[in-house]
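Here the complex is missing one protein chain, while the rest keep their positions.
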Amino acid sequence: MSRTDTAPTALLPRLLAGDRAAIARVISVLEQGAPGTAELTAGIRPHLGHAHVIGITGAPGAGKSTLIHALLGELLARGRRIGVVAVDPSSPITGGAVLGDRVRMGEHGAHPNVFIRSVASRGHMGGLSRSTGQIVDVLDAAGFDTVIVETVGAGQSEVEIMRIADTRVVACPPGLGDDVQAIKAGILEIADLLVVTKADLPGAEATARELKDMLQLRRPAAWTVPVLRTVGTKGEGVAALVDQADAHCKATGKAKRLAARPATAAETSSDALVKRLAAADPFVRSLGIACVDAGPGRARVTLTLREEHLNFNGSCHGGVIFSLADTAFGLAANSRKHIAAGIDAHITYHVAAKGGETLTATAEEVSRSRKLAVYRVEVRRGDGQIVSGFTGTVYISTATHA
Amino acid sequence: MNKPLDPSLLDTRDPEQLWQRQYAQEIGRDRAISNRSGIPIQPLYTAHDFDPAARAGDLGLPGQPPYTRGIYATMHRGRTWTQRQLIGLGTPADYNERLLALLAQGTTAVSLIPCNSVFRGYDMDESHFELLGTCGAVINTAEHMDRALAGVDLARTSCAMNDPSPFTLLAFLLATARKRGVNWSAISGTSNQSDYLSHYVANHMFFRIALPGVRRILGDHIEFCNREVPRWNPMSVVGQHMQQAGATPAEAVAFTLASAIQNAEDCIARGMDPDQFLPRFTFFFDVSVSFFEEVAKFRAARRIWARVTRERLGAKDPRSCRFKFHAQTSGVDLTRQQPLNNIARVTVQAMAGIFGGLQSLHTDAYDEALSCPSEFGARIAVATQNILREEAHLTDVIDPLGGSFYVEKLTDQMQAEIERVMKIVDDAGGMYEAVESGLVQRMIGESALRFQQAVDCGEQTVVGVNAYQVDEDPRARPINTRPDPEAMRAHLADFARFKSQRSQADVARALGELARAANDPNDNIFGRVVQAAEAGCTHGEICATLRRELGFGHVQAIV
Partner (left out) sequence: MNQDMNQEMRPKVLITKIGFDGHDRGSRVVAAALRDAGMEVIYTPPWQEIAAVVKLATEEDVDVIGISSLATDHLIVPKLVVALRDAGLDDTAVIVGGIVPDEDEQMLLDAGVSRVFHPGSPLQDIAQYILNITPAIRARRAAV
């Protein structure tokens, strides 16, 4: 690939032709919010809707990797071209990740009709479903017949990710038992297909029954959710799974997924712009603040508190909280074309925060005129408790961002 | 900085208390020391740490359960350990040349390491040419084995074949024996490192066929050998791989004993009698430079195995309860920097193994960390063993460290740590389950990372690497020996000729029988491998057939 071929204008036609390297490069551009993001997002938009997007999740130990391995085999046997987005939600302590899902797909990863992209969840948080959605769109536009989004877990972030799929599959191991009641996050509620994996083990029958009982509580809908059974190691039940997924797609279609895409061109370019500004801010970097999500007039940033952020009481220093809130404020205010400068800010501290906690500051635009804008920022702890409230006003200049 | 001694503190009649106080005063800041297995090490050990009178039963005598002091009454004084040096390079003729030289220098047994292409299950014409014969002998047929062992009396020389499932090298050896008119009942040796569990976990070199498949083949192999090659040890349970992969010495023993239990239980499930197969179980261990820890490790292993075989596996014959092991000096302790220092390291490791009561020893060449060892290095490695035995007279006394307060206490502590880890494996459902789920791999990975961090931060010294470094002249390092490309090309051409001239019908029939056996639990897969070897099938063909029927061996990638 020569230098000129990597320009966004050159990447797009190659992407649409299914060129592997171009697909990968476009995904990188969008992930990094690099120059070309807006053009590529817009260029992809008209080409969406061919792929059947299947989301698959399940708690760790659900045998999901084995299931997906068997699923890929079945789809390849049916002549499909498959794109896979493997989301690896590993621990957020160091910021790094080992992206292991791809390797568990074994020899299928080397098959020419398979394209696998791994995504680390860290640092994305609320923005993870957006990034994953972007990658799904790229694979859709590139012409894959099936796009599998694979993630692990049954929590809120997994629910968000599953929303970007046409068909949502949740894998449950035998003996789920009490956990069926315990899963309140809604992952089972949004499932279109339920699969009891490792169905040759004792307890599979009982688990299938529990799931069926739980389904009775749902509102009746056009699509009846089947409870399937698979033995991934032997490939049993996988053909039926594909058949059901196809049937679901036929019955309910893709319109809902396409309509739910939040990223308008303006959204995407705001997000990219804000992330670029955050990256260029030495103070933000020195504190260790990460910008996770932004749009026109809004921004969300996070900070995991370290020892140097604490005061003599062992709580988070008020200046740090202020800086975090002020960062969200400044980014939200600068998320549009014009450069904005803060002229007034107030903060109230409600409760203390301790070392090791991760604080999130979310800024929303309260009002905006040609010259002035007001933002409200809330700083919350990981458990949702509000730590601080902040209000700020900016003066909007005529100068624009580079 | 010595403070004047405070006389009042020294006023005590108890000599031990006196020593403790003197020590505390003089040492200043003492540091907490633990060995590699995490066991804290005191500055001094006394009768309080081990009372021989009270522990006579656990200590025992050589040749008597629990075998703490040695599995034979005579140990090395009666019969010295087997000097079994691992070698392998180039073509069969290259291997044969080095083998005969080593035998002349005093090694007493054969150990054959095949080329990595063979380890992966491929013939030479399926592999990257650059890599052929660089780290092992390229042996793909019975004829190659015959050439490699030319001039070796198979009825009198013990042969260890380093070849994982489906053990084609032994099959080639048996075919060669038959051709030479040597009865299989005279063949002795070991299917070295035949333990598929350790391969799956740690030395992926050896893993070719899917896990359930290799489990079955090993059972068939043990049954066949016990019946047809009675002096052969088909089961070599391996601790070396895990220790080399980063397991602590105690973990390595624990996982190995757990593997042995798993393999034994699999045999019992097939209806085999423990007293029939257990005497032919051998162990293969790493021995590191952590001298006392290694000695204690082996003594503890003997004690545990003696009890496990009797109480858990139902052995009645005392010969079933003996922990027989081959030790290889640990390559991971050797450095690339100042390589001649490795001679000192290997000497310490060998001594630890000898005092630990090994039955057979391989000493590494000093240039092990640079490339595949040179002939020069291999010679020094053999000489090291000769010096230890005949100049240092290390074989004159059986278990000379027995009774040492330190060594006995450490043996107890190593035993406790080993049993703690064995319980973790038991709780996970046994070694097969623990390995399939990745538990063992994760534990080993954590130990490996911890050790590397200790080295990186200077807590654990490695001479020449993180301390006592010197600027070295790279030209002082020995030149790498590579096989002669011309000889290898000739070997390839010869191989092609062989394949075209053999009976294709015989080959097809033998591979067909092999494939059928793979799907028939009543047939013996290894028996069919031997038949295939005699019919002229190649190593790659045999492996390919079994991979097709039983599944390709994928290892998990666990970080």
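Couple of notes before you dig in:
As written, the chains take the letters A and B, and residue 1 is the first residue of each chain.
Basically, contacts are C-beta pairs under 8 Å (C-beta built on N, C-alpha and C of every residue); 3 or more make two chains touch, one makes a residue touch a chain.
This is a predicted model, so every value here is computed, not measured.
From the set B:Thr134, B:Ser236, B:Ser290 or B:Thr395, the residue in touch with the chain omitted from the display is B:Thr134, counting the whole complex. From the options A:Pro35, A:Gly314 or A:Gly356, the residue with contact to the chain not on display is A:Pro35.
Of the listed positions A:Ala7, A:Ala77 or A:Val366, the one in contact with the omitted chain in the full complex is A:Ala7.
Of A:Leu76, A:Val103 or A:Ala352, it is A:Val103 that touches the chain left out of the display.
Per the touch definition above, the residue from A:Gly288, A:Gly342, A:Gly355 or A:Gly389 contacting the chain not shown is A:Gly288.
Listed for subunit B, the residues touching the missing chain in the whole complex are 115-117, 119-120, 127-128, 130-131, 134-135, 202-207, 244-246, 332, 335-337, 369-372, 445, 448-449, 452-453, 456, 462, 465-466, 474, 477, 479-480, 482, 554-559. Counting the whole complex, the residues of subunit A in touch with the unshown chain are 1, 3-4, 6-7, 20-21, 23-25, 27-28, 31-35, 94-100, 102-103, 109-110, 115-118, 120, 122-124, 275, 278-279, 285-286, 288, 290-291, 304, 306.
Throughout what follows, only the chains that are shown with their structure count from here on.
Chain centres here are Cα means. That of subunit A falls 48 Å from that of subunit B. Residues of subunit B that touch subunit A in their complex: 552, 554, 557, 559. Against subunit B, in their complex, subunit A makes its touches with residues 98, 100, 103, 106-107.
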